[in-house]
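Take a look at subunit A:
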Amino acid sequence: MAKRKTVAAAISAADAGEAPAGLEAGASVGLFVTCLVDLFRPSVGFAAVKLVEDQGGQVGVPKGQTCCGQPAFNSGDRATAREIAKQVIAAFEAYDHVVVPSGSCGGMIKTHYPELLADDPQWAPRADALSAKTHELVSFLYDVAGVRDCQARFDGTVTYHDSCSGLRELGIKRQPRHLLESAGVNIAEMKDSEVCCGFGGTFCVKYPDLSNAMVSKKAANIAATGAGTLLAGDMGCLMNMAGKLKREGIDIEVRHIAEILAGMTDEPAIAGSPDDHERDL
Partner candidate 1 sequence: MSSRETILATIRRSLGANAGDRTRAATVASRLAEAPKGLIPARGQLPDDKRIQLFARMLEDVSATVERVADAGDVPQRLAKFLKGHNLPPQIVRGEDALLAGLPWDKAKTLEVKVGRADGSETVGLSRAFGGVAETGTLMLASGPENPTTVNFLPEVHVVAIRAEDIAGDYETVFARLRKAYGKGKMPRTFNLVTGASRSADIEQTLLLGAHGPRRLHVMIVG
Partner candidate 2 sequence: MQITSPAFKANARQAMADADLQRALGNVERGFIEKRAKAVAKMPEFEELRDSARDIKNHTLAYLDLYLEAYETRVTEAGGKVHWAADAAEARNIILDICKSVEARRVTKGKSMISEEIELNPALEAAGHEVVETDLGEYIIQLRGEHPSHIIAPAVHVNKDQVEADFRRVHTNLPADRNLDEPETLLAEARGILREKFLSADVGITGANFLVAETGTSIIVTNEGNGDLTQILPRIHVVIASLEKIVPTLEDVSQILRVLARSATGQEFSVYTTLSTGPKHPGDPDGPEEYHVVLLDNGRSAMLGSEFEEMLRCIRCGACMNHCPVYHAVGGHAYGWVYPGPMGSVLTPSLVGVDKGGQLPNASTFCGRCESVCPMRIPLPKMMRHWREREFERHLSPATVRWGLGAWAFAAKRPRLYQFVTGLAARGMALAARNKGRFGWLPLAGGWTKYRDLPAPQGQTFQQMWAKRSRRA
């Protein structure tokens, strides 16, 4: 617990000093794709690759990765979670940095692997070492690579949802907003942007009614901003919110922030582009 920085501390640290000098030349960066990006939205993975390569990182994608183990960890299956954690550590520990386009999976590796393996003398140091060099994508760009000006341009008003793990486990709040603004994006803040969207991994299918109550409020808050695009840094939350907005017939494009920052918005938005819903059943 002591290792976990408070949100306030992380934000002020990010705001206070000069931008970090940047990535060391030829640094190797392992991309932990995440299971949802891998299966549902590879374009986010390629956006992440581009953003890291633009900073001079040599990106590698180990084949030994599947998932970070959160479904097991949060379902109480600690043994499986530990096995998967070891698999991820073994696959990624050779890289100088590990980048994850998700606050939730990033938080799993960064804050929960050390806790999960703390009593294993062989694996605890390896978990700590991986934790130290693992970063959520936007935080990596801002806090490690020192990016302050985004090369891409995006005209339009977006609203940004602060995904819970990224916000509260990793202190990601200021970084995405700064980078978006540098790309010329106008941000219309939604009410309660820090409140959970109701995804929660298996929660959304175990407690569909509750999850719906939460995502309904979220959808209303998103719609009230009048923004044309909803962004966040986590595929789980994005799929949940996009699915709800679509079901309610609210025309807002939903994208992962990496797509905007990388200038890769050719792919249809998550759950389809707004004009599609006319054709939907």
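Here is how the candidates were picked: all candidates are chains of the complex that A comes from, given by their letters.
Convention: a residue touches a chain if its C-beta (ideal position, glycine included) is under 8 Å from a C-beta of that chain, and two chains touch if they have at least 3 such contacts; residues count from 1.
Every value quoted in this text rests on a predicted model; they were computed, and no experiment measured them.
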Complex member in contact with subunit A (any copy), out of 1 or 2: 2
Complex contact set, residues of subunit A against candidate 2: 1, 6-8, 33, 35, 37-43, 45-46, 61, 63-67, 69, 71-78, 80, 83-84, 87, 164-165, 168-169, 194-196, 198-215, 217, 239-240, 242-244, 246-247, 267-273, 276, 279-281
